[in-house]
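Apart from one protein chain that is not included, each protein chain of the complex appears where it belongs.
Chain naming follows the written order as A, B, C, D and E, and within any one chain the residues start at number 1.
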Amino acid sequence: MTKPVATRFQAPPIDKLPEDIRARLLAVQEKSGFIPNVFLTLAYRVDEFRAFFAYHDALMEKEGGLSKADREMIVVATSSANSCEYCVIAHGAILRIRAKNPLIADQIAVNYRKAEITPRQRAMLDFAMKVCSEAHLISEEDFASLAKHGFSDDDIWDIGSIAALFALSNRMAHLTGMRANAEFYLMGRAPKK
Amino acid sequence: MTKPVATRFQAPPIDKLPEDIRARLLAVQEKSGFIPNVFLTLAYRVDEFRAFFAYHDALMEKEGGLSKADREMIVVATSSANSCEYCVIAHGAILRIRAKNPLIADQIAVNYRKAEITPRQRAMLDFAMKVCSEAHLISEEDFASLAKHGFSDDDIWDIGSIAALFALSNRMAHLTGMRANAEFYLMGRAPKK
Amino acid sequence: MTKPVATRFQAPPIDKLPEDIRARLLAVQEKSGFIPNVFLTLAYRVDEFRAFFAYHDALMEKEGGLSKADREMIVVATSSANSCEYCVIAHGAILRIRAKNPLIADQIAVNYRKAEITPRQRAMLDFAMKVCSEAHLISEEDFASLAKHGFSDDDIWDIGSIAALFALSNRMAHLTGMRANAEFYLMGRAPKK
Amino acid sequence: MTKPVATRFQAPPIDKLPEDIRARLLAVQEKSGFIPNVFLTLAYRVDEFRAFFAYHDALMEKEGGLSKADREMIVVATSSANSCEYCVIAHGAILRIRAKNPLIADQIAVNYRKAEITPRQRAMLDFAMKVCSEAHLISEEDFASLAKHGFSDDDIWDIGSIAALFALSNRMAHLTGMRANAEFYLMGRAPKK
Amino acid sequence: MTKPVATRFQAPPIDKLPEDIRARLLAVQEKSGFIPNVFLTLAYRVDEFRAFFAYHDALMEKEGGLSKADREMIVVATSSANSCEYCVIAHGAILRIRAKNPLIADQIAVNYRKAEITPRQRAMLDFAMKVCSEAHLISEEDFASLAKHGFSDDDIWDIGSIAALFALSNRMAHLTGMRANAEFYLMGRAPKK
Partner (left out) sequence: MTKPVATRFQAPPIDKLPEDIRARLLAVQEKSGFIPNVFLTLAYRVDEFRAFFAYHDALMEKEGGLSKADREMIVVATSSANSCEYCVIAHGAILRIRAKNPLIADQIAVNYRKAEITPRQRAMLDFAMKVCSEAHLISEEDFASLAKHGFSDDDIWDIGSIAALFALSNRMAHLTGMRANAEFYLMGRAPKK
């Protein structure tokens, strides 16, 4: 409880935040039982908070060619490449829940190339990692190769944009010294029944 | 005119875009004489467009400890490290104008360590590049070192956040194959008088 | 049960293994409730199995200036740098148990620089990572710096040797396609009471 | 005018230089309207000056399978990979003029993979970059691949040798702190008519 | 004679070592005319000494699909990638002798891709270098490609294990500051007759 949400930058207390942001914090607390530190940390700047979560929701909460588990998988793989504690641990928890698979997040975080995923997911992650680490090398061959796995142009936009958004998010976590809430570590680890 | 704004993903024509986005495009066209391709490319997804520019404006258009030229300098240096044609060329133009210096953008793009800038700007760019390329190594020493150059915590947030936002932006430019408008290449190059 | 212990190289069944190796496997099964896959995988070559575990036990099971938790911490940090699924997940479990800390392993695996450890442990891991990734740069300065944290020469030998042994071990895991047993993922995650 | 040609090493004034070198400096001034700083900087050592420009002229001023614009393109691409301010800016100017294309140099400098060039030029630059950055990996496959684009062995020698010569030149510019003359920044930027 | 065997860690004098280790040292001295420093250095820890040489002998002294010269070639190539003075120079000597080729060790050490070896040996070294430097990328394609060159699964285990063992060995040499005995430099250099 008394642990800091981040090692740098102290956002105002919740009751001093603008109404819309306070409402979002309370809603997530209601749903999850705690407030993930990313909300408390980014509330340091309210306009940037609003823009970040608008972007996030537009990419992560939608339906489409990628399942919600696929989207979280992209976050975990690229955030691990960026050594981002908050994102690997928090989104690892969400991935376990959305994939209903207690093992998948750790496998993706350590070495997605060996994880127990489908060839389609492997192709998705290969592209996400290229966007993450060497985006200047993206070429038409990548699009053709993803198309062979059944990804539409809109799916490819989603894969690339999620990797791009977490390139931002990982850097903000490093800048602020954001810490993953203790609750995330254990979420979704009970084997599916 | 007939050159594509990007090699992949075709946004709707301007008159099919939502009113707020169309208004923004027309406003920038009014002001600049042309519509920078980043607007036309990102309009492919209207919610993400809105979130991106809200984030952008919150960081780039404000006053504060960093001048607007400083902010553009961060964009050019980090975008060059990411080999991002659109951002180096478009923000290079804006940097020349805001700094009233026709040489600065090319110097920053090729090797900011040799550019004719102040030691304070050098410290700012060193930190921005760390956020860009090895953010997981950010430490308290970085904050102490920036403070010695007179940067407040809010300034450091700005430096880091601009580098983080363009980590996203550069990746979107690579994903979409976004091209810099021809107009940018020559803007701000006439020597100051 | 039916999942393969590794994707390549099939060791003989337990009852065909030499007596000493079979005894070790049964002992570890007795103690842990399952046989970690590293034993089943490396049993493909019995002489190398014996040499590996003799080396392992000489470094990991001893008392000395490093606690057993410290030793596991070195394994997790360097194995994560090597993207080794088996070692990060299996030794992560052992680290959680030995440190009596359900959060420490994931923190070390993602970014040990931000983990909640002591400055002495941080210095230990910095050196272990140097041995792991750029051992040719080891210099007298490293020894002096470790001595300031109270590490004896014997402790430094241990730190370096553990990093060196898992440089071997991680590569064997990659060579064999060794998989972490499902049991490891959840071990030691219940909060200490 | 009063800006230093380089931040380190001061060559003798022009009228103290040997006759052949002084003549070359005056000839280039006559032709260009100014003396590029590379001449003034390298005149610090007259024998090395003569050798450098003899090598340079043998490779850059000849006709052959590569156009003069092609040759400058190799210089700009590899010098950008080496973060060489002088060579990117000075040879960028020459490239714009020789290619009669005001946009090409900036495109090549930021990311040649996206520049508006022919597939043959792309293959040429891919090989030049290999010579620049990982020459020990050159293999027969590279020669075969270049031959398919119509490059003769002599053309390949030229591509490789230009990249090799500017590996030297870029390092001399970094050693001396050589600065690009202000005149170069604007040369060749007026659109072709 | 008076030169130190290593710059750090002083093992006990030979007559204080356990009988089995002393016997091994005297045997190698009898055979070679001197005691290679690896024996004197690793004797600092007798159990680890025994484990290391047991592992070493199991891999390096056996017959099989790889010749003894092949095995030494793997050691020289990977140890050079790790900048390990002791292993490159000592095993370079052994390689020259076992291959009866006075030139091969230096060629392998500097750039094995250009060494005068067979395509089969080239494939062997390519895989060994992958195990050495990026083992997390090992895939089924590597096994298929090695099989085409006639390597059995047991041969591949040997290649990978030798590279893995010297990943350990190179790091121990760097940790201890182990020095190659002067005798090794000249061994096997007289041309074959």
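Operating definition for what follows: a contact is a pair of C-beta atoms (placed from the backbone, for glycine too) under 8 Å apart; a residue touches a chain by one contact, two chains touch by 3 or more.
Nothing here was measured: the structure is a model prediction, and the numbers come from that model.
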Query = Which chains here would be touched by the one that got left out?
reply = B, C, D, E
Key: Of E:11, E:42, E:73 or E:88, the residue in touch with the unshown chain   = E:88
Task = May I ask you to list the residues on chain C that touch the chain which is not drawn?
result = 136-137, 139
Ask   = For chain D, which residues touch the unseen chain?
value = 8-9, 44-45, 47-48, 50-52, 54-55, 58-59, 82-84, 131-132, 135-136, 138, 143, 153, 156-157, 160-161, 163-165, 167-172, 174-175
Message = On chain B, where is the contact patch with the chain that was removed from view?
response = 111, 113-114
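Throughout what follows, only the chains that are shown with their structure count from here on.
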Remark   = Two copies, chain A and chain C, superposed on Cα atoms differ by a rotation in degrees, nearest 5, of 180
Query = Can you name the chain that lies farthest from chain E, using the mean of each chain's Cα atoms as its centre?
reply = B
Ask   = If you average the CA atoms of chain A and of chain B, how many Å lie between those two points?
value = 24
Key: Distance between chain centroids, defined by C-alpha means - chain B, chain D (Å)   = 29
Message = Counting only residues that touch at least two other chains, what does the list for chain C look like?
response = 83-84, 111
Query = Chain contact graph: line, ring, star, complete or other?
reply = other
